[in-house]
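Heads up, one of the protein chains got dropped from this complex, but the rest are sitting where they should.
Labels run A, B and C following the written order; every chain starts at residue 1.
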Amino acid sequence: MQANGASSPQSATLLISCPDRKGLVAAITQFIAGNDGNILHLDQHVDAQENIFFMRVEWDLTHFTIPPDEIVAAWKPIADGYQMQWHLRFSSQIPRMAIFVSKEAHCLYDILSRYTAGEWRVEVPMIVSNHTELEPVAAQFGIPYYVFPITRDTKREQEQKQVALLRECGIDLVVLARYMQILSGEFVSEYPNRIINIHHSFLPAFPGAKPYHMAYSRGVKIIGATSHYVTADLDAGPIIEQETVRINHKDSVEDLVRKGKDVEKLVLSRAIRYHLQNQVLVYNNKTVIFA
Amino acid sequence: MQANGASSPQSATLLISCPDRKGLVAAITQFIAGNDGNILHLDQHVDAQENIFFMRVEWDLTHFTIPPDEIVAAWKPIADGYQMQWHLRFSSQIPRMAIFVSKEAHCLYDILSRYTAGEWRVEVPMIVSNHTELEPVAAQFGIPYYVFPITRDTKREQEQKQVALLRECGIDLVVLARYMQILSGEFVSEYPNRIINIHHSFLPAFPGAKPYHMAYSRGVKIIGATSHYVTADLDAGPIIEQETVRINHKDSVEDLVRKGKDVEKLVLSRAIRYHLQNQVLVYNNKTVIFA
Amino acid sequence: MQANGASSPQSATLLISCPDRKGLVAAITQFIAGNDGNILHLDQHVDAQENIFFMRVEWDLTHFTIPPDEIVAAWKPIADGYQMQWHLRFSSQIPRMAIFVSKEAHCLYDILSRYTAGEWRVEVPMIVSNHTELEPVAAQFGIPYYVFPITRDTKREQEQKQVALLRECGIDLVVLARYMQILSGEFVSEYPNRIINIHHSFLPAFPGAKPYHMAYSRGVKIIGATSHYVTADLDAGPIIEQETVRINHKDSVEDLVRKGKDVEKLVLSRAIRYHLQNQVLVYNNKTVIFA
Partner (left out) sequence: MQANGASSPQSATLLISCPDRKGLVAAITQFIAGNDGNILHLDQHVDAQENIFFMRVEWDLTHFTIPPDEIVAAWKPIADGYQMQWHLRFSSQIPRMAIFVSKEAHCLYDILSRYTAGEWRVEVPMIVSNHTELEPVAAQFGIPYYVFPITRDTKREQEQKQVALLRECGIDLVVLARYMQILSGEFVSEYPNRIINIHHSFLPAFPGAKPYHMAYSRGVKIIGATSHYVTADLDAGPIIEQETVRINHKDSVEDLVRKGKDVEKLVLSRAIRYHLQNQVLVYNNKTVIFA
C-alpha cells in the first residue's frame, strides 16, 4: 500500500455503495486478497442515517491472479449478493476532458498549467467556448478551440452540435471553467455526474447571477467558491469542494472579484483532481470524497 | 500612538460618517492636534460607490487642552459643517452588557471566562434567560440570573419586563448568546445596533431554524457562524463577523453541531470585542470594522 | 456502522501497526465479521516509505460472539502472525484525565466547560498546579486542586509526589494546559504518549520560551499553536494537532498573546478529543490521526 501521492502504474479502483450489512468489508477485501491483489488504498464510510455503505478500494494488479478483462465477471456475483452499485476503473485508462469557457481566463490558465506540468492523469483534446476571446490561450497551449456562438434561438441546436463533438472525441468529463451559459437538462442528462462547474459563491449563498455583487451588498465578511456536479437544477448539484477567503469593508466589488478568482481556480482544480482520481461518490445529491 | 493591544488609560474615540469631501481628514486631525491631543489610532475608509466617508480616531486626553465635558461643544460646529453623524466615547466609560441565553452553555462559558480574565473593558451585571438550565453557570461566576419563561401568550409582556430590567440596570449592550427566542421589533427598536446575535450558519446561507441540519442535507463542505446586529428582519441585520470551518462526509449532524460550536464561540467573542472597542460603524445594513 | 458523531454504547476499538503485507485488511476484518461483529468505523493507512501498515477499527460488541474478556486471547494469534503492535480499548472504559496548570486560565476554562457539557467521555478527578492562582476556577467546577510549588531544589521531589498522586488516582492521561514547568525525563517516562502539551507557537518555529515575543520580532504574518505528546526533548514530541491565525503589523505582542490564546484552546481541545476517541497512533515521533 502507498500514500496519497504515489500511484501504482497498474491498479484497479472500485467505488461501491450499497445498503449496510455485516461482513461487507471482509467480503470485499477477501475478494482482492484471496486473488493475490495488494490493497493500495482502502477507505470506507457509512451514512448511519440512511444506512448506506460506501467504499473506495484501490489495489495493485501486478500479481492479481484474475486478468483485467475477467475481473467484472468474477466480481459481479459478490456485488449482486450485496445489491451494490459500483464502478471499476483501471489506472491504465486515461480520461478525456473537455474545458468549456467564455471570456474569463483565470481558471483556464490554472487548468492548462497543471495539465502541461503533468499534475493530472488526463487528456485535454479540446476547449469549447461561446466566444472567441480565449482562442489565443488555447493556441498558446496548442489545444483545439471550438466556438459555438449561442443566442436564445440557436441554443438548442448549438448544444446538440457540442454534444455531438464531445461524443465524437470520446469525452469522459466536461469542466465548465467559468462558462457563462446554463446547460439544458438535455445536455446535462448526457453526462450525469460528469460535468463539473465552478460557481463563484459559497453555495447555497448567492446562487445564480452576480454573486460578488450580492455578497458586497449583503456585507458578508467572507466570500467563497463552490465546485459541483451540474444537474438540471441551477447551482444545486452535488457539491464536490468549497473554499472561502476573508474580505473586509475596504474591498470594492472589483476586489471581491479579484480575491474570488484565486479561490475559484483552487476549488475547481481540487474538484477536477478528486474526480480524475476516482475519489468521488455521489448519493442523495451529496458527495463522499475519499481523499 | 499605540498598537492594537495597549489602550491609554484616558482616551477619547470619535466614530464619524458623512458625505465625502476634500479636506475632511485634515479638518478632523487639525481639531485634535491643534488642541494638543495625541492621536493613538486613526483609520478611515470611503465607500466610493455611495460616496460616504468613515473615520475612527482615538486620541490621548492627557494633554488635550479641551476638558472632556466641553469637547462636544467644541466639536459640534465642525461636525455640522460637514453634515457628520458621529459618536464620542471616553475610555473611562465602562459599558454594561447583559447576556441572554437559553439552554446551550458554550458561548456563555466562553464569554464569562474572558470576562473573568479581564480580557474586555465591560461590566456584566446580569444573565437573562427563558429557561432555568444555565442558572448554575451564572452562580459559578457569581452573576445574577433572571428567568423570564416565554410562551406565545406571555411573550409581549415578558419582553416588556425584560426591557424594564435592562433600563433599570443601565444596560448598554445586549448579547444573544444562543438565545432561542426571536425578539420583537419593539424590543429591537430599544437597542438599535446594540443587540449582538450569533447565528449558527454562514449567512446568508441557512437563515432561521436548524441550520446545521440544513447544511448536512445540502452536503456543504464548509460550515460557519455569523455575528450580527439584530434588526426587525430575522438573521438579516448588519454582519459584524463570520468564520468558517471545514467538514467532510464523515461528519454527522451531531459533528456539525460540535464543530460549529467552536466557531460560534469565537465569532461571537470577536464581535463583542469589536463593539466594546468602538470599532464598529453601521451603514446601509453593513458594518465598517476598524480593527 | 455509524458516522463520526454517534458512538455505540458498547464497542471495541483496535489500533494496529505492523509491517505491511498482503491480506492484512482481509484477515482483520474476517476476525470481526466471522464472529458476528459489526464494523462501526474502519480506517487504514500505509507509510509507503517505511512500509508500515496502520489501522483503526471499531466494532459493535452487541452480537459479537467472543465475550469481552476473551477477545485478547482470540486475537493474539492473528496479531502475532503479522508481528502487530496493537491496543484494544472498550468504550465502557472511561479514561481518567489530570489537568496541569500554572496561572493562565483560558485553556482550563475551555476544557472544563466541555467536560461539564459532557462533550467528551472522560473523568477529571483532579487539577494540579505549581501555583495557587487557579484554585478558584477548580472550586467553581467542584474539582480537587492540588498545589505543588516547585523550585529548582524541590523539583525532583515534587514531581515524585505528583506521580504518586496520579498513580493513586488511576490517571490515564495528563494534559498540560499551559503548565509552565518542563517535566523531567523521569516523569515523562511514566506516561509515554499519554502526556499532551499545548505549545503556543506553530512548531517547529519558536520552540521554548516566549514564542509570541519571538514571532513579533521576526515579523511573521501568521501565528499558531501546537499540541503534542511530551517526550524527553523539549517541544519536539509527536505533533497531534496544529492551527494558525493571521496577524498583521498593527498587532502588538499583547495582541499576539490574545489571538494566540483562542488558537491554543482550540488546538488543545481537539488533541484531547482525538486521544480520548482512540484516534491517535504514534510512530517515528509522528502521529497518524484517524479522524
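Throughout what follows, a contact is a pair of C-beta atoms (placed from the backbone, for glycine too) under 8 Å apart; a residue touches a chain by one contact, two chains touch by 3 or more.
Keep in mind that this is a model prediction, so the values were computed, not measured.
Of the listed residues B:46, B:143 or B:182, which contacts the missing chain in the full complex?
B:46
Taking the full complex into account, find the residue in C:23, C:238 or C:260 that is in contact with the omitted chain.
Of all options in C:23, C:238 or C:260, contact with the hidden chain holds for C:238.
Of the residues C:24, C:84 or C:203, which one touches the chain left out of the display?
Touches the omitted chain: C:203.
Could you please point out the subunit A residues that touch the chain left off the display?
Within subunit A, the residues that touch the unshown chain are 2-6, 105-106, 109-110, 113, 116-117, 119, 140-141, 250-255, 258, 262, 266, 269.
Which residue numbers on subunit B touch the omitted chain?
Touch with the absent chain occurs at residues 1-3, 6, 20, 22-23, 25-27, 29-30, 32-34, 36-40, 42-49, 53, 246.
Where does subunit C touch the missing chain, residue by residue?
Touch with the absent chain occurs at residues 45, 48-49, 202-206, 218-222, 224, 238-244, 248-250, 252-253, 284-289.
The rule is simple: only the chains that are shown with their structure count from here on.
So, comparing each chain's Cα centre against the centre of all protein Cα atoms, which one is closest?
Ranked by how close its C-alpha centre lies to the overall one, first comes C.
Just give me the whole-number Å value for how far the CA centre of subunit A lies from that of subunit B.
Spacing between the chain centres: roughly 42 Å.
Taking each chain's centre as the mean position of its Cα atoms, how many Å separate subunit B from subunit C?
From the centre of subunit B to the centre of subunit C is 36 Å.
Could you list the positions in subunit C whose residues touch two or more of the other chains?
Residues 2-3, 6.
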